[in-house]
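Removed from the display is one protein chain of the complex; every other protein chain stays in position.
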Amino acid sequence: MATENPQPERVNYLNKEYGIGSWLLTTDHKRIALLYLISITFFFFIGGFFALLIRLELLTPAGDLVQADTYNKLFTMHGQVMVFFFLIPSIPAVLGNFLVPMMVGAKDLAFPRINLLSWYIYVIGGVLMLHCMATGGVDTGWTFYTPFSTAFSNTKVIEAGLAIFVAGFSSILTGLNFVVTIHRMRAPGMTWTRLPLFIWAHYATSIIQILGTPVIAITLVLVVAERALHLGIFDPKLGGDPLLFQHLFWFYSHPAVYIMILPSMGVVTEILACFARKRIFGYSFVALSSIAIAVFGFLVWAHHMFVAGISVYAALVFSILSYAVAVPSAVKVFNWTATLYKGSIHYDAPMLYAFGFLGLFTIGGLTGLFLAALGVNMHVHDTYFVIAHFHYIMVGGAVMGYLGGMHFWWPKISGKLYPEGWARLAALIVFIGFNLTFFPQFILGYVGMPRRYYHYPPEFQVLNVLSTAGATILGLGYLLPMIYFLWSMRYGKPAPDNPWNAAGLEWKTASPPPTFNFDQEPVVTWEAYNYDELDAPHREEVPVAG
Amino acid sequence: MFDNFPLWPQRASTMAGNVDALYIFLLIVSGMMTLLIFIAVIYFAARFRHRRGVPAEQVEGSIPLELTWSVIPFVVFMVIFLWGAIVFFKSRTPPRDATEVYVVAKQWMWKLEHAEGQREINELHVPVDRDVKLIMTSQDVIHSFFVPAFRMKQDVLPGRYTVAWFRATKPGTYHLFCTQYCGTQHSGMIGNVIVMEPAQYEAWMSGGSTGPLSATGEKIFSELGCVTCHRMDGQGRGPNLQGVYGRPVDLADGRTVTADENYLRECILDPGAKRVKGFQPIMPTFQGLVSEEQVNALVAYVKSLSPSAKSGVASSPAMAVPPGAGKPVSRAPAQGSQVQ
Amino acid sequence: MPDSTAAAVQVEAHGGAHNPALLHHFATEEQQRDASNLGMWIFLGTEVMFFGGLFCAYLIYRLKYFGDFGAASKSIDALLGGTNTAVLICSSLTVVLAIWAVQTSRRVLMIAMLIATMLFGLVFLGIKGIEYRDKFVEHHVPGASFSFEHVPIPGHPDQFANPRHAEIFFALYFIMTGLHALHMVVGLGIFTWLLTMAWKGRFTPEYHTPLEIGGLYWHFVDIIWIYLFPLLYLIDRHP
Partner (left out) sequence: MTEHTVSEHSKSPLTTYFAVWGALLLGTFLTYQAAKLDLGAFNAAVALTIATTKALLVALFFMHLRHASEKLLKLVVITTLFFLVILMALSMADYATRAWS
């Protein structure tokens, strides 16, 4: 690998200061990224634990492991924790926080104190969520459908609503910080067309965070107010319309899926380019498709409501718009595939995750076509088909990308190398476990098993057993990286500055980087993904051979 | 395939074939796309694996290619959209002369009432090869009426009617699921739809009725004193309800609405909202005074006053329903397997 | 994308005297100022969508329950609402005057204008309080004691408004104006801070970004009210 680490004991963002205070009061985007990493990992394992209990309960048709109410709380809080406290902050708040300033060549995000504030807001939201769980939990489903949530559920709806309301602002502030940073803080020479596609993906994500999140915030305010004060905005008994809640809820919560998947697409783009040693095929199409996904993503929300009682005409409009958003996603997949063509492909662990992402996202995306087709939707809506579909996107897509990115940038983040063999094994286990968990659920869904069922007719058992078996493997696959990442922090080999010989400004500084990222202000004179130039020294060896 | 390992749901309605056909088309299309991408990825990954001294060959983008793989998927997507829309439209347009069943959902049971008067709980008996229209509402939260074998699903909302229909093609017992999460016993809110041969069905129908639903409605209509204003001779203080169902109605505020089930329902529960032109706002609301079942009966009665627009009882083959027979025999929930 | 200029800013980096307010990670004051300005505008975009959800709910129910909303709207004192609109407009004027004052080195005028802004803000909240008290006395606050019986619908003197639909109006009224008032309170907090900064002489003709940013927020709150006033107070006022 190209660069040797000249001075292992250089001052970097990790060893510059010590002590709790230096972390809790830091305004360094890299340290805040690590704070986020720790907190979202915590919530990931809470959510994962709930998932495991759900799968165990569904091992048998009868309801025998937990009570029905407990089960309902489990899937509700699994959803809320995973969506609002893990997936939405995962890549943006950890990898994005760490990398966006470095990739554009800035010393920090535009508003470092607001960045720290966003983490504290997240923590406050998280503590509220934990408090909600500890005092009894909530059983509305993560979707909070009214009038069940406002007038019938007797669990901690208000607490959960407030927790998510608060956490939403952390997401807004992160997005705001990114947009301003990308516009205002780019290094000299870093033009828009030289930006890594990771940045484009985060820019698109930020648009959704900024303009979508406030709508769910106000919707939750209405739910909380309605529940606390017995208003009638969503309650048909008092003249309200429960479908209005669904409109407002999905106006955010559908684009929220793109908050999860777009950054993951950005990560995968970086990885594919690096390990195929190539420029991304059709850079501008990949970049613009991110923006297109963000914009079209706002126009399709009512495809969650085709059988909810909306008008047939509205259903037609939303169905056709849903296909519009599928085009840019397809364009991305084709461009990634074309990027591999005539590459020089390495099979390091991040690349394995990227391959996994490609496969799982393809399946997840294509099953989205089924759900957007009105005729099929009325059969598979609210069945396990939907569950399988969105897990393929949100776990198969987003989490694969997140793990791939963690491996890819771990040497930069920690300054240590992770054990490659274990990492490849983990990638394989996750891929197999994931498919075994969720593929049977497509069949289950089409056969007719509804979601959120605590017990089910016995003919569904075999598929459920397969799914539970897969979940066990998947859980193991997720534990492994955590173990060897922690291990590598102490025992891993020191990482060189650019272990992958990758393009991108973040690799042109030390590993781990100094507090202000660059010892000298970078000036960009090259295009993104200039792997031909990076690999040029190797090319000089070629004439000797031939 | 196996009893405990089904790979395909039973197919027991006219809609099932339509949905399955589209589903199979989608499976083929997406299967081909998946294969295309997987084969390309695997082939490239193997063919262009790193070899020492063989650098990657930089290929810039290609606009013709980008256009190709934007336009072709788009065209395919539009085909899927149109096909899906057609199937959906069919399933959302109940035939005019369908047998009507009123469904009231509540936490956590299904209450079904045939237009002929039979009441059932968590079971729905229907004849084979006849259109059945479900007029559904909920007493509390949102539920969803889902019969996988019919490929039919519709959310059931409180405060209004939603409508669904099906035409069963194969006798048997089929799952009825609630698919909209509705609280503790959501997964217990299941039942059976029992499709019967016409003869069997006639036999079943001959028991357990308290008279047609519209007759019940007529009784309520007079008990609540509705008749004093809504007189048949058009001289009353309220509109004459004869023939009103299915017709456009001019409202006092200048709008025109079609008198469908939802309109009739709203007029009972919130008479001021869409008052008929030329009448005083004197009708009191019956919100809270009548149960969902009574509203259904009233609606069924008003509909029966419009023979042209057809209501379930008026034109279905006369089924003499001797009063007094007990409720139809309730069977233990079958294990989801077909009866025959 | 519109700005290809940000990169150029850094090239001319580190010129001129160092302002103590220039944060370490910005190359120039201009870059810092532009970043703050853009950040505030984006934040206001968030705020627009935050209120947007309410406006959407309002729109749907207003179309559905037009008569009931008209009756309920008529029960609010439009003169108080109109006065409040004028008060907020005046406060917006004093904000721009304060910024003009600092740009032209008129410190006393700036402080006076800031104080005036806050006074207008307090007057607004006071009038709002009177309005709320009236509604409370009339039992128009949604909840157990809500009552809106026998109120005729404007234009249909023979028909009474449906109290439950009027209650939805008042629920939206209180949430929308309440959230707006909350923004006013936050605005007063920001202006208290700006006032102390101004008092300490921290703002100069060259550096007064906080004042501009705070002003943007204040104007935005004014704009929200400009829409709330006709939508809530003036639905159906004609006799």
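Brief remarks follow.
By written order: A, B and C. Residues from 1 in each chain.
Heads up, the rule we're going with is that contacts are C-beta pairs under 8 Å (C-beta built on N, C-alpha and C of every residue); 3 or more make two chains touch, one makes a residue touch a chain.
Predicted, not measured: the structure shown is a model, and the values here were computed from it.
Of the options C:23, C:42, C:118 or C:166, the residue whose C-beta touches the omitted chain is C:42. Although one chain is not drawn, the whole complex shows that of B:88, B:201, B:245 or B:263 it is B:263 that touches it. Among A:31, A:78, A:156 or A:183, the one in contact with the hidden chain is A:183.
On the side of subunit C, touch with the chain left out of the figure occurs at residues 2-3, 5, 9, 30, 33-34, 37-38, 41-42, 44-45, 48-49, 52-53, 55-56, 59-60, 63-64, 78, 82, 85-86, 89-90, 92-93, 95-97, 99-100, 103-104, 205, 215-216, 219-220, 222-223, 226-227, 229-231, 234-239.
Although one chain is not displayed, its contacts with subunit A can still be listed: residues 183, 207, 211, 215, 241, 243-244, 247, 251, 298-299, 301-302, 309-314, 317-318.
Assume only the chains that are shown with their structure count from here on.
Just count the C-beta contacts per chain pair and the biggest one is A-B.
Once the centre of each chain is set as its mean CA position, subunit A and subunit C turn out to be 35 Å apart.
Look at where the CA atoms of subunit B average out and do the same for subunit C: the two points lie 46 Å apart. In subunit B, 270 are the positions where the chain touches two or more neighbouring chains simultaneously. Chain contacts: subunit A has residues 239 touching two or more partner chains. If you check the complex, the residues on subunit C that touch subunit B are 65-67, 156, 158-160, 162. Put simply, subunit C touches subunit A in their complex at residues 1, 3-4, 6-8, 10-11, 13, 23-27, 31, 34-35, 38-39, 42-43, 45-47, 49-54, 56-57, 60-61, 65, 142-144, 162, 164-165, 167-168, 171-172, 175, 179.
Contacts from subunit B toward subunit A in the complex involve residues 2-9, 18-19, 22-23, 26, 29-30, 33-34, 37-38, 40-41, 44-45, 48-51, 53-62, 65-66, 69-70, 73-74, 77-78, 80-81, 83-89, 91-92, 107, 140-142, 144, 146, 148-149, 151-155, 157-160, 162, 175, 177-188, 190, 270, 335-337.
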